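All protein chains of the complex are present and in place, except for one that has been dropped.
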Amino acid sequence: MEEIKEFFAKQDRFAKLLGFHIESIEEGSSTVSTTIKEEHLNGADVVHGGFLFSLADFAFAIASNSKNNLSLGISANIIFQKAKSGGKLFAKARELSDGKKIATYEVCISDEKDNTVATFIGTVYRKGINII
Amino acid sequence: MEEIKEFFAKQDRFAKLLGFHIESIEEGSSTVSTTIKEEHLNGADVVHGGFLFSLADFAFAIASNSKNNLSLGISANIIFQKAKSGGKLFAKARELSDGKKIATYEVCISDEKDNTVATFIGTVYRKGINII
Amino acid sequence: MEEIKEFFAKQDRFAKLLGFHIESIEEGSSTVSTTIKEEHLNGADVVHGGFLFSLADFAFAIASNSKNNLSLGISANIIFQKAKSGGKLFAKARELSDGKKIATYEVCISDEKDNTVATFIGTVYRKGINII
Partner (left out) sequence: MEEIKEFFAKQDRFAKLLGFHIESIEEGSSTVSTTIKEEHLNGADVVHGGFLFSLADFAFAIASNSKNNLSLGISANIIFQKAKSGGKLFAKARELSDGKKIATYEVCISDEKDNTVATFIGTVYRKGINII
């Protein structure tokens, strides 16, 4: 598990660019955190929907790959519930279902006061090969 | 319309960070382009789902705000259809429906050979106030 | 609340056609049940995705209208997690976020053994008028 965490921390260059930090990884779940900076804001001066999606997607990737079975996202749905302009964000992914080939995960993004900021549901296809 | 284009080009700092370029804007539609760089890749060496979503979301924001009625994303769904590791991407947004308060848009992301890379559908809430 | 329950039980003719029963209604949540019959199966001899969606959508409608503020569904996402050919199903809806105009709900469909069958997330637009 620690190796998978390291793999993502090192290899996911987009997560590095956006300043995402892996807090924890367990079988089928993960927590990721980040801090909103000015460069993550959109034209309306709130954090970009793409930034929130990326954060959720990263937690989703870690949780879905935590069993060392390469899992690729095939679709995802996100609901934007609260506009934020700064502060820290946490994304917690948990497994909703786990099949041989298809698995689904829910990710909740919350702020420091535990207000829900966005909810994400994603589906992966399991390739059946090891990641590391 | 030109002013709205300039507004987004200047004010959307996240789009700047990711290197998104507004190709065109029309009433209810838009085209945005970008070039995949190494910093946009995930652990599996393909472009991050969050990068694709962000590109679609930017085209969606421009198209949905093109009528100068502030429109905020409330939910979106994305399907990942083709893994890409480099090259140019285009996101084309078009209006599916336009109500007084709620409107929906579809965004197709394609590569240079016009292969579909991802399909996005998003819904906005219209605030009823001007952007510029 | 009891009047809203009665309103849905009487007025939702599609829910009647499909044999949906309102178990409970609270502010922002609801539970609905049904029994799978042969007429609810698809060509693969499992319960039709449309039947599962309809069940979730009914729980969603009741939960989102429980505050007597007319709320219309604008979009929904469903994930099919377990194929069922018979038995009883329960759909439990809970509020994820509640804005003046936009609110979101999650519905979990489970079977008698509490296995998750499908997960649904839906968004409503609040009209600001009473139902009853």
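The chains carry the letters A, B and C, assigned in the order they are written, with residues numbered from 1 in each.
One rule holds for everything that comes next: a residue touches a chain if its C-beta (ideal position, glycine included) is under 8 Å from a C-beta of that chain, and two chains touch if they have at least 3 such contacts.
Because the structure is a prediction, the values reported are computed rather than measured.
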Displayed chains contacting the withheld chain: A, B, C
Candidate in contact with the missing chain, chosen from C:25, C:74 or C:93: C:74
Interface with the undisplayed chain - residues on subunit C: 7-8, 11-18, 38-45, 48-51, 53-55, 57-58, 61, 65, 70, 72-80, 83, 131
Subunit A, residues in touch with the chain not shown (by the definition above): 74-75, 77, 101-102, 104, 123, 125
Residues of subunit B in contact with the chain not shown: 77, 79, 81-82, 96-97, 104, 106, 116, 119, 121, 123
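Please note the rule applied: only the chains that are shown with their structure count from here on.
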Distance from subunit C to subunit A - Cα centre to Cα centre, in angstrom: 28
Whole-Å gap separating subunit B and subunit C, where each centre is the average of the chain's CA atoms: 32
Multi-partner residues of subunit C (at least 2 other chains): 77, 104, 123
